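For this view, one protein chain was removed and the others were kept in their places.
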Amino acid sequence: MKSQTDSPIIEVAARGLAPVIQLIGIYVFFHGHYGPGGGFQGGVLLAAGVLLLRMAVGFENSQVQVPSRKTLILCSVGALIFAGTGLVALLMGGNFMDYAHLPVPGMEAADIRYYAILFIEIGVTMAVMTALISIYDDLLGT
Amino acid sequence: MLELLKGHYAYFFLMLLFVIGLYAMMMKKNLMKKIMGMSMVQSATIMVWIVAAFKHGGTVPILDRSIPVDNPDLYINPLPHTLMLTAIVVAVVTLGVSFALVISIYRNFKSLDEPTILKRMK
Amino acid sequence: MQWQIEFLLFVILIIAALVALGIRNLLAAVVTLTIFSFMAALIMIYMGALDVGFTEAVVGAGVVGIFNVVAIFKTSRKSCD
Amino acid sequence: MTVADLPPRGDIGAPIQQQVNPSGTDVAGAYYIEYAYRDTHTPNMVAVVLADYRAFDTLGEVIVVFAGAIGCFFILRRRT
Partner (left out) sequence: MNTSNIPVLIPAVFMFAALLVPLVGLWKKSLSIYPALLGSLLAAWFSASGLMSTIEHGPISYHLSGWVPPLGIEYILDPLSAFICLVITSISTIVIFYSRSIVRFETPEKEMPFYALCMLFLMGLTGMVMTGDFFNLYVFLEISALAGYALIAIGDKRAPVAAFKYLTLGTAGAAFYLLGVSFIFISTGTLNMGDVASVIHLVDHTVPVMIGLSLIVLGTGLKMAMFPMHAWMPDAYTYASSAATALIAPIGTKVSAYVLLRIMFDVFEPSYSAGELPLAQIVGYLGAIGVIWGSILAICQKELKTMLAYSSVAQVGYIGIGIGLASPLGFIGAVLHILNHACMKACLFLISGSMRFRLGHSWIPKFENSLRITMPWTAVAFVVAAISMIGLPPTAGFFSKWYLALGSIEQGAWIFLIVLLVSSLLNAVYFFRIIEKMYIRPQSEEMIKAQDQDGTPVWGRKEAPWSMLAPVMLLATLLIVLGIFNVWIVTNFIEFMIPIGL
């Protein structure tokens, strides 16, 4: 798994399949409001796409998609997006995580909540995707 | 008796699964098998909640315009589903950390067999 | 409600669990564990928990399988029991 | 045999499927079904409960994932 596989078929298949998996991941993430899905599942699918590349074309060649030096930073940034949304709500006079107090002018509370859910799911997706990739990299030991 | 079985067989199966997992965690000697038992215990616990959320005649907890929300009996309870989503994530991450530990053990002792490891620890 | 189908799923679930614990080849055990996970996802979807079933399918078949394989690849493949 | 005393599966009369507790407070599940769309304009009730009503659980979940990543980094990575 460390080196490039000998078989070109696997490499071509993985390179073709990974973007499709990631596309499905993005669809699942954005469709979370209307059907099964959401941040976590989308993040896992996005990570699965990258992991497929990592397995098929080797560790070195798949650094372009997500460099493994950046995974932990991105993970903590993703969690900070989530927690920061809560903190903003706290500073604007509401309780922690009370999205109705977010400073968005000209919207009723329910709509703010609708977009806030989408926004925090971005953080969840980022954190889950990069964390799983980071765990894989550490398990492989490079 | 049959009535009891029909209403509860899911619980009985899940308790059986829980006990199988616990048995594997305690009695199996290979560390990977222990981890498998661990994930079975967690799966059994998760499914107990899911079974508890089920309602006869209820639909999935996604709003359907043709089914009124005023009557909660028509939708399955969404609360346990949410909680178990979190529990699944926790289970996966625990699995990841345990694999890291297993790899670390293998680096130090070159074995995954518990008696061998204990012998080499001396 | 066709409870027989669900009963069958539960039986397969238990059998998959027992087989996964019984096999000595760890790679085969991992494959069986994926079957176990898939059965669990089917049962969850049968119970109306679409989100949970979807998550279990994604996680159990995808990520956990990959992690298992990597762990076995980095360690040994044989098990003594 | 403890599970034999649980309410049978799918029973609408079970305590978790009620609308009001004996003590007079709302039972969470029924409230979520009834008000989720009104409160957030989001059809998927599970997503609403996950990200709004019980958002702190989800934050904890993300932190668990982060803890797993940091833990594996701590255990296994020998050089940075």
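Letters A, B, C and D name the chains as they come in the text, with residue numbers starting at 1 for each one.
FYI, contacts are C-beta pairs under 8 Å (C-beta built on N, C-alpha and C of every residue); 3 or more make two chains touch, one makes a residue touch a chain.
Small disclaimer: the values here were computed from a predicted structure and weren't measured.
Enquirer: Among the chains you can see, which ones touch the chain that has been omitted?
Expert: Its contacts among the visible chains are A, B, D.
Enquirer: Touching the missing chain, which residues of chain A?
Expert: These residues touch the chain not displayed: 72-73, 75-77, 79-80, 83, 86-87, 90, 94-101.
Enquirer: Name every residue on chain B in touch with the hidden partner chain.
Expert: So the residues of chain B touching the unseen chain are 18, 22, 25, 31, 34, 38, 41-42, 45, 48-49, 52, 80, 83, 86-87, 90, 93-94, 97-98, 100-102, 104-105, 108-109, 117, 121.
Enquirer: In the whole complex, what residues of chain D lie against the chain that is missing from view?
Expert: Answer for chain D: residues 1-3, 5-7, 14-18, 21-23, 25-29, 31-32, 52-57, 59-61, 63-64, 66-68, 70-75, 79-80 touch the chain left out.
What we mean here is this: only the chains that are shown with their structure count from here on.
Enquirer: What is the distance, in whole Å, between the centres of chain A and chain D, each centre taken as the mean of its C-alpha atoms?
Expert: 21
Enquirer: Tell me, which residues of chain D touch at least two other chains?
Expert: 43-44, 46-47, 50, 58, 61, 65, 68, 72, 75-76
Enquirer: Which positions in chain B touch two or more other chains at once?
Expert: 6, 10, 51, 53-56, 61-62, 80-81, 85, 89, 93, 96, 99-100, 103
Enquirer: Under the stated contact criterion, what part of chain D meets chain A in this complex?
Expert: 38-44, 46-48, 50-52, 55-56, 58-59, 61-63, 65-66, 68-70, 72-73, 75-78
Enquirer: For chain B, which residues count as touching chain D in their complex?
Expert: 4, 6-8, 10-12, 15, 51-57, 61-63, 69-70, 72-73, 75, 77-83, 85-86, 89-90, 93-94, 96-97, 100-101, 103-104
Enquirer: Which residues of chain C touch chain A in their complex?
Expert: The touching residues are 50-51, 53-55, 58-59, 62-63, 66-67, 70-71, 73-74.
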